[in-house]
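Of the protein chains in this complex, all but one are displayed in their positions.
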Amino acid sequence: MTRLTNALEIKKLTKVFGDRKALDRVTFDLPEGAFLSIFGPNGAGKTTLLRILSTLSRPTQGSVRVMGIDAKEEPDQVRGHIGLISHNSMLYPDLTAMENLMFVARLYGVVNPEERVRELLRSVELDHRRFDLVRTFSRGMTQRLSIARALMNDPQVVFLDEPYAGLDPHAVEIFDELIGGLREGRTFVMVSHDLQKGFDTCTHALVLARGRVVTFAPKEELDFEEFRNLYRQTVGMGVA
Amino acid sequence: MADKPVKEPVVGGVLDKAAPAVLIVGALLAVAGFVLNFTVAGLVNGAEVSEPAVINGVVVGNKLLLSQKIFYWHMPVALVSFVAIAFAAYYAIRFLMTKRSCFDTRARIAMEIGLVFILCTMVTGEMWTRYEWGVWWTWEPRLTTYFILMLLVIAYFILRNALADPERRATYASVFGILIFIDVPICFMVTRLIPSSVHPVVFRTDSGLSPDMLLPLLISLFGFLCIAFALYRLRLRAQVMEDKLARIQDALED
């Protein structure tokens, strides 16, 4: 893994609306190829941060660079490099797997969309169900298809928003395996409530509370027990 | 702020200090205008109060002639309500350009003032139609337009209440505010140019104001403008204080 550039460079990122500060001068750099887990109690600003990083929301102040591109100035450029997997599948239940992916492929302007879609379907082992409506899929299958959807533009940075929500243990295992196979050359940012799981998979950990960074460190510098105590303290700080 | 700084309007300056005084002046002017319209302005076409008058070959009774006096309050109030809506639309545009919540607050308060004046317009208008045209309601251009405007402004507040996320609420409300501002003139033109053709009813409209009628009208208009402005500033200041209080409460809880 070569670490020449930073995948994310966030400086004094602030999101304010009226009197409510959702994020307060968040600053950190994440090297390419890292896996960042964001922790924090409800209302700490995790989702807001993820939405800003994925260009779904605009920061009030500060700068965000994704793969060296300014997300405020050129959001469309950034969008070409990112993918999002969330607990929402972002798939139309009333379209077939193939139609869903073809739609996304056309939006991204993939050259040879059919080939690409088949390739993705095979990689998540859903090729045999490609003409079935997504409505008929199990939760785990839908999740796999939504991974395929997120990988359409071969993103260099992948955001995971509570990906385990609603998955049974078996589906979680498959999900982890799939994500594990994608680590090569990609940067991951995950928001999860599952402390143990988030800590196990990550290379870097970020703890937010009341919109501020409490801790940001590579995992090597953290001990899980210590980390858990620290996290409990933050959660204990209360939720607004 | 690193990128282009947005100048936020100040609250608590000279304008706010003057607001209570302006309110009193406005109220006095409005009353003066109303009194003057009885003392200075003549009745329509120079008729006398003591006897029924003949206008366009129709005998018009005293009650009808006096009911016309409501016009001196009705028209200024209607005009002011539209000015308030225009300001709301202006602040809505400012909000969409800057995404500063202070502009959304202003748009909302301007809309509130607009609603108050629209309601007053409806009430005075009803008095007028009842005696002037002999009906409580008719789908006449001005009435219809104001009725629709009232519904739209009420919808604006229902929309605000139906949204939880403050930024989204502000954005949607701003967009809807702009749509209201554009829709209303179209509504007026449409109802004016396309009369309900199937049952045409000819309404007498008093056109042409003599100078003695114009003076009280202008005084009332200015008075109501003052009232609207003062109410707006007072309401805005109260809102800002409320926000401050909420912030202090939050800080104390920590």
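Odds and ends about this structure:
In this document, chain identifiers A and B correspond to the written order of the chains, with residue numbering beginning at 1 in each.
Following the convention adopted for this analysis, a contact is a pair of C-beta atoms (placed from the backbone, for glycine too) under 8 Å apart; a residue touches a chain by one contact, two chains touch by 3 or more.
Following the convention adopted for this analysis, contacts and distances are computed from a predicted model.
The listed options are "2-oxoacid:acceptor oxidoreductase family protein", "ribonucleoside-diphosphate reductase", "DEAD/DEAH box helicase" or "Heme ABC transporter permease CcmB", and the UniProt record of the chain not shown names that protein "Heme ABC transporter permease CcmB". The residue touching the chain not shown here, chosen from A:Thr5, A:Thr27, A:Asn42 or A:Asn88, is A:Asn88.
The hidden chain makes contact, of the residues A:Lys15, A:Lys46, A:Lys72 or A:Arg116, with A:Arg116. Only one of A:Asn153, A:Thr187, A:Thr201 or A:Thr234 touches the absent chain when the whole complex is considered: A:Asn153. Subunit A meets the missing chain through residues 54-56, 75-77, 79-80, 82-84, 86, 88-96, 99, 103-104, 106-112, 116, 119, 133, 149, 152-154. Summarising the interface, subunit B meets the missing chain with residues 96, 144, 148, 151-152, 154-155, 158-159, 162-164, 167-168, 171-172, 174-176, 178-180, 182-183, 186-187, 189-191, 193-194, 197-198.
Basically, only the chains that are shown with their structure count from here on.
Centre-to-centre spacing of subunit A and subunit B amounts to 50 Å, using the average Cα coordinate of each chain. Taken in their complex, subunit A has these residues touching subunit B: 17-20, 58, 60-63, 72, 240. Considering their complex, residues 1-3, 99, 101, 105, 166-167, 170, 243, 246-247, 250, 253 of subunit B touch subunit A.
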